[in-house]
Structures are given as structure tokens and as C-alpha cells.
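Every protein chain but one is kept in place in this view of the complex.
Chains here go by letter, A and B, matching the order in which they are written, and residues are numbered from 1 within each.
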Amino acid sequence: MTETAQEQHVELEVGYASGKSIPRKEDGRLVQGQGVFADDVKRHGMGYVHFVRAPYAHARIVSVDVSAAEALDGVYGTLTPDEVAELTDPFFELTTPPGSQIKDYALAVGRVRHIGEPVVAVVAETRERARDAADLVEVEYEPLDVIVDARRAQDGGAPVLHEGAGTNVVWSGRFDWGDIDGALKAADRVVRIKELHFDRFSSTPLECSAALVEYDRGTGQFTLHCNHQMPGVAAIWMGPALRVPLDRLRFVTQDIGGAFGNKITTHTYLTACCLLARKLKRPIQWTEWRTDQHTANAHGNERWFHDIEVAVQNDGTMLGFKVAALDDCGAFPRYEPLGCIIWAQVTPGLYRWRNIRVDFTQVVTNKSPVAPNRGYSRMQQLWLTERICDIVAAELGLDPVEVRKRNYIRSEELPYETPNGCVYDSGDYARCLDIALELIDYDAARARQKEADGKLIGIGIGSTLDSGTNNFGQSTLLNPELQFSGNNEVATIKLDIFGEIVLTLGTVPQGQGHETTASQVAADILGVSPDQIHVRPGHDSYWNSHAGFSGTYASQFAVTGLEAVKGAAEKLSLEIRRLAGGVLGGADPDDVILEGGFAKRKDNPEAALPFMACGAIINANNAAIPPELRDITLNCRYVYVPPFELPDKERKFGNLTLTYATQIHACVVEIDPETGEVEIADYAAVDDCGTRINPQIVEGQVHGATVHAIGAALYETFAYDEYGQLLTSNFYDYHVPHALDLPRIKTGHIESPSPFSSLGTKGMGEGGGAAIHAICSAIQDALRTAGSPAVVNDSFNPPERVWRMLQAPEETAALVEVTTQ
Amino acid sequence: MSDHTIAVSVNGERYEREVEARKLLVHFIRDDLDLTGTHVGCDTGNCGACTVLLDGTAVKSCMLLAPQADGAEITTVEGLAGDDGELTPLQRAFHEHHGLQCGYCTPGMLLSATYLLSHTPQPSEEEIRRAIQGNICRCTGYVNIVKAVQAASGGLSPVTET
Partner (left out) sequence: MLLRELDYARPDSVDEAVKLLAAREDARALAGGQSLVNVMKTRVAAPELVVDLNRIDALRGISSNGGALEIGAMTTYAAIVDSPEVAAARPILAEVARTIADVQVRNRGTIGGNICSSDPTNHFPPLLAALGAELVIRSADGERTVSTDEFFEGVFATAVHPGELLTAVRIPAKGDARDGWASATLGRDGTGIVSVAATVSAGNARIAIGCVAATPVIVTASADETAVEDAVGAAGLDPPSDVHASADYRRHLAAVLAARAVRDAS
């Protein structure tokens, strides 16, 4: 294993680009400040928009007066809730009645439901002037009672956020697989855990949301230069709301400064910008500031787990568990309730338990809405399964490593069908754990733990699966009426007049290096070097190289994106070989090979047609092409459709994702018992995402996912007070780990190619929140080794919480009870 | 309220502009001079994406008013590579060691690292981490950024430990 897979100055043999850590194509522009991010786009006469935002978490809007703002010099105009209610329809809701009666608009209509919700938009000639004018907008509010704690959202007398729905419940349902009642009866012991809490945070991309929106009055066309990461879905929301056909919404992105799921639900703002561009007859520039992003864009899902019961044998074998999960999606569902099913992709975590019951409920609260944050919904479930493992180990006095190894699904059992019908494709979890433990020198760490003086030392493990390539049919397990299933992605590749190879993706990259890895795959198929493949940066829906599920989300590019590239490149290869075969004396395409920019006859490599000639013949000199070759365009579009079936709605059963990458992390922490501060002394992340096209890029994703999770475990929280005021609304209070906060992360890997993708790749990058699990596990280990009965019951463990666990261990110890049967 | 005529030299080019006194230097650079490589990632001076060199010293351009830069020499990311487009050793090292993903923090990160190497040509890992502490990166976990700075300072052999 390597600590770091660094290969500099890779000399590439043509045809063998895949698998090499070649430096990225994207970097040249980015290291010179020549990237084009959404906020860099300018147009003549554009107006800057500033949103007037809700100062209350819940209030009725009594009146809105924009007259003083409109009278200010340099102000171009405003948009009010009344206009929005008249000019648009509410955005489409995914859930079932009565939750589907929730009405979500571009601006707050009638009521505000969370701090920072946009109420009025003001446009002016400068950013500063728009802000000045926003200060002059008068909105009168009548404050209403507030729901901050999801556990109170269903109480009698609790304020109901959405009057049309009549309830705060967005979705609720039971998932029941195997026989948990029987398992609990048969088990040697039952471990009961009253309550666990997965905290609210987000990956907070460094670039906030932004857009430059133009409206063409002649054609009715909107062009949105923006950083939305899933434009196809944005269009599905926005088209009907704006009452325009989808093609009237052209989405253009080039460079995106990180997204991590947080840029999937910006359609509300983009819709307001569209209305303003049309109303004010000028381009509208929107910059979201950091405080706006924190208060009123998207957080990760907060989740409570109640009344967990785990069936355990004396030797640590776990038979199953049941739990009531309560998810808090903030004020509006938007992408939700999909989080109510996404977790089921990894229902049993990495374990063999066959009996699982989950009663899942999602509610709205007066907090920021959520969006699919990196590790979306699975990370919460995986945290639960890892907490269960560690709590069981601690309560039964077993070694957490042994408990995991005893219960992990074994490599020889893969592909493995989980109790709910997901098919884990390949891997070797125990081997990954061994590598991780070796990287942190587990035995030495255990020895050090015994000798430790002063600091408490803990060793922790986080085992996760990064499920990738969604079967969108899982949405029908929530709402049988939804017409989604399967998945798709597109790539288009052409050979141009002068022999240039141009590759267009359907994806919307945000730093994942798609231009590079796509060029590696295409280069190998076309027998050229990746330098010779021009991959268009970014996404433009006018390129027509996208499909309904196109985008960059849910750990899938290495499968959906690259399979599309492979399919398109193979089509182009066949066309070149057919054309060359015809030109070079009637050879069969199978007898023509592509090498070094030439199509050559196998039997006579001297008979070779340069790509430039191929491009010229088809595009500019085609009168002499024989009829049987006239279908050749050298412009090949391929739509990859993964092999999915419709899930069984009744049993909530079926394969929900195509590939399952493994991440096993191990760490050593040192706790200062006087202050509760946790320091990471050693950290190792072991990854198995099948075949790696560019190991360096994979490793970069592993680093990033690890650090997001370290931040979530120790530093980052979206905390609200009882009035629904966000207490961490900027990077001053929401502490994102910087270079001094972090350890040097060691990495290791194995490659278990997926049998379900032709490249053997698996989607990766989200990482399943492994570091949250590992750090919670290590804190638990440190506490138990120090003789404390405290239980780590929260995913977020700042110094005070750890100190509190040490001071008053009975508070959390009381959450767990073990009965012997 | 006052407008000010200010003259600055940015990447060796002299600009004279009238600005509102309240305008932040970062907005002057981005909006008035059209040098959009300098980024904004927060509104509290924490993230460092707007870092520039002001008379050779690394500063966050969101925490200065534009008129404060009057008479100063400023270097932004656009001014790092040579006129012929040749990358600096740091820029090259970021590329070779995968020291960037989305590229949004990269301009500020490069300027902080450039500033470090200008006074500490052979920094230790701790010195590198301290030098970029004021620059938030949300993609890389800083692992490869540290490595890139080490490499640019000659402190990292091409083949790392295995």
C-alpha cells in the first residue's frame, strides 16, 4: 500500500492512459485565475440583485412596501411576494398528500418560515446600491410560534408551518425486512439505545451560489450562467413554475467552486432572477454571500434515532435492529423526501444482519431547508450502524475490531443481496480494515493507550459504503405516483475537420477532474494521448449532451459519466474504422486499428489514414463517399443506461444503486480530560472504489470527504436558538477546519473491480461520512478505556460535549440498557 | 459621500480609477479592473480566497477599502505566471501534485504560499500549514496543497515514501 500515490511526469504509452495519475487538464486555467465561475460572468447593463430576508423564523407577512426602495437613485426595480404568487406556480413537490400540499415559491408568499428566507428582491446599478435600497424596503410581520426541535413538530398545539398540508409531517412510512421481532426474542441479549442524534451541518462549498440570468425578449429564452449542479432537475422544477417549456431554460456552467450537493436546490433563487430579468428587461446578477448561504440555502439532513433495539448473541454476532428515525428537513422539502429512502441503499451498513425494521418520519421545522449534502442520507444511516457496533462492543466488553469482523459481510459472499434487495457488488471489508489498522499501527496505539498519562487515548473505526449510481425507481417507494426509474448519462464525441477530437459530457463537474478522467478513457479507446482529446469544460444545455438525470451528484461519474464516454468513444472508433476500412481498400472495421492518430490496417500498417483525413472527408469532402458509408457522421452521442429493474413498491425491495465503494477509516485521538478537547493524533483512510482511472484524483476525493467529516465531527454545526435564530451563520462562528487543525491523512487502497460496470469502476467521492463514525468511535473508546460509562450519542462532539460526558457520564449512560434473555 | 481617485499598480500595470470610498478592495479588483481570479468565499475575512499581495505582503482584499490601496503595488493570481505563460514553480507544483480540485481557493492559496516562499524558501510542514491557515480549502483537506508547496520549495523528492 502507498501512503500517497504520487506519480509525477507520467510518461504515457498511448493506449494506456487509464489507471495513471496524470495531472489534470483543468489545472492550467485554474492556477492562473482564468477559470470562469458564475460570479465572473458580466453583461452590459446588468443589474445587481439583493434579497430582503426574513428576520423571523416564523411570521405572517402583514404588508410589503417597496416604494422608498424604488425611489432611490440607481434602483432598477423590485420583485415582491405578490408578483411571485401571480406570475408563478408553486414548485413541484415529490411527496404524497398531505405533505404534497406544501406550497414553495421563489419568494416567501404569505409567511416566512425560516430566518433569512428571501421576501423581496431589489435590483440596482451596483451591488452596494442594491443593498442600500434593500434597507428601505418595509415589511411588516406578525411573529408566529416557532418549531426548532423536530421532536416537538408533531405535538398537539405545535405550530403548523404549511397551512395547506395541515401537518408538519412531510413523509412517514415503515420499512420492515426479515423478522426483527423473532430475532429480538431469539437473541442472547437485547441492547436498547433510547436516542441518538445526527447533527446539522453542511459541506459549505467555498464558492457560494451565483448566477447571471439573461432574458431574450425576442425568443422568450432565459439563459442562466450559474453554478447549479443538477440543471436537469432545476429545469423540471422551474419550467412549470415559470410556465415555460424546459428548453427555454438554458443552463450554462463552466467552473464551479465546489458544490457537494449544496447547489441542487438553488432553483428558488434562479426563478426569482428569471422573473426579474424579464420584468426589468436587463441581465440580473446574483451573488449569494456566505451568511446567506448558511442561513437560507441548504443544510445537511439532521436526524434523530429513537428506541433502537439490537438483537445480539453473546459472541457479538448481531442479528438485526429496529429503530424509529426522525428526519428534520427544515422549512421546505425541495429535494426531500428523497432522503427518506436514500439511506436504504445501505440499510445494514457493511453488516450481515438480516432483520431490520425502520419507522421513518420526516418533518418540517423553522430552520434552513436541506439539500443532499455529501454522503446524503446514507451517512446518517451508516453513522447509526457504526454507533450500534461500538455501543454493543462497549456494553458487552468486546473488542470493536472483532465485533466488526464478526459481522462484516465477507468478500466471498459478494455480490451480496441485503435484506432490502440491494446488491453489494464487490469488496473486502475485513482486508480494508486490516490495512487501516496497520496504517495507524493499531497494536502500538493500544499499548500507548495503556501507558497514557494525562491525555485519554482512543482508537476508532468508521466503516462505510459509498453507494453510487442511483436507481431513481427508489423514489416510487416513497410516492408510488412518481414517474421516475433507472438512471442515465450522456457523452458526445466528434472528430472535427482538422482531426480534433472534441468530447462533450452531460455532467456538471465541480472539481472532480472530469475533463481529465474522461480524456483518459476516450484516449485509450481512440489510440491517442489524453492531450489530444479536448473535453469541453463545464455544461451547457444547448450542447444537447445531457439526459434527464444528467448532473454531478450521488457518487456516480466513474460509472455513469465514464460509461457514457466509453460508449461514445467506441461508437466513434467504429465509425473511423469503417470509414478507413472503406478508404483503405475495403477492409473490415475489425481489421483496422486506431493508433497514434491513424486508422491502420492490421495486415498492412503502412496503409494508414490520419484522423485529420477522416474528419475532412466526412465534414468537408464527402461527395465521393460510397453509399454504404454515408451514415457515418463522426459525431457520436451515447446514452448510458444502467441495468436496473423497478423496485417492489409493496415490500420496498430492490437494488437501489449499482455500485458500492468501500471506505474504512481508523484513527487515534487524544482527549484533554480537563477541557474535553479532542486532537487527532493519527488518521488513515482506506478506499476501495474498484478500478481507478486516475488514482491521484481518487485520493484527492478521499482526502476531501475525510476532512468534511472531520469538520462535522469536531467543528462544524448549524446551531439554532429557541427562536430559530442561526447561531453559526458565517465562517467566524461556523468553524471550518484549516490546515493547522488537521492531521496528515494517510491513505491506502485496494481495488475490487465492480462486476456491474464495464470499466470495473465504482462511483466514489461522497465517502459516507467515515470520519464522523471513526471519531465518535475513538471518543467512545477513550471514554470506556478510562473507565467512564458515557455513551457517545451525538455525531458532533465539540470540547464542551466531551467534557460534559466525562463530568456527568450518567446522563448518556442512561440512554443504553442491555437485557440478557 | 466621497468618491476617490486612486492609482494602483496591479501585476505591473498602472490603473487610475474613481471609486466610492466604501468599496472593498476585492470588489475593486473584480468588478472595476475585471481581474476575476481573486475570489470571494465568505463575508467575515476568514476564508482567504481574496488574498493578494499588497506591496509584497499577503493581505485579504476583502478587509481593505479600495482607497486604502492608493499608491500600492498589488499582485493577483493573474500576475504570477510569466508574460509568456510560463507557470511559476508553485503553480506547476499545484498542478503536478493535485493541489487543487475546484480551483476556487487556489488563487488565494497560491498567493499565501508565494508570500511564504518569498521570506522562507525552505519551510517545514508546520510552517507551510501555518502560512496557509488563513486560506480555507473545502476540497483537498490540504494534504496535496502542503505537498505542492513542499515540492515547489525543493523539499519533496519526486518519488514519495511508500
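What we mean here is this: a contact is a pair of C-beta atoms (placed from the backbone, for glycine too) under 8 Å apart; a residue touches a chain by one contact, two chains touch by 3 or more.
Note that the coordinates shown come from a computational prediction; the quantities given were computed from them, not determined experimentally.
Checked against the full complex, the candidates A:E128, A:D149, A:E438 or A:E570 give a single residue touching the omitted chain, namely A:E128. When the omitted chain is restored, the residue from B:V8, B:V40 or B:C139 that touches it is B:V40. Residues 50, 127-128, 130-132, 135, 289, 674-675, 677, 715, 717, 719, 727-728, 732-733, 735, 737-738, 740-741, 798-800, 803-804 of subunit A touch the missing chain (whole complex, contact as defined above). In the full complex, subunit B contacts the hidden chain through residues 1-2, 4, 20-24, 27, 40, 43-45, 48, 51, 57-60, 62-65, 67-68, 70, 112, 115-116, 130-131, 133-135.
Rule of thumb we're sticking to: only the chains that are shown with their structure count from here on.
Averaging Cα coordinates per chain places subunit A and subunit B 29 Å apart. Interface of subunit A with subunit B (complex): residues 2-4, 6, 8-9, 21, 23-24, 26-37, 39-40, 42, 127-128, 203-208, 255-258, 260, 287, 289-291, 510-513, 696-697, 699-700, 703-704, 706-708, 730-732, 736, 738-740, 742, 744-745. Across the interface of their complex, subunit A is touched by residues 20, 22-23, 27, 30-31, 34-44, 46-47, 49, 76-78, 80-81, 87, 91, 94-98, 100-107, 110, 125, 128-130, 132-147, 158-162 of subunit B.
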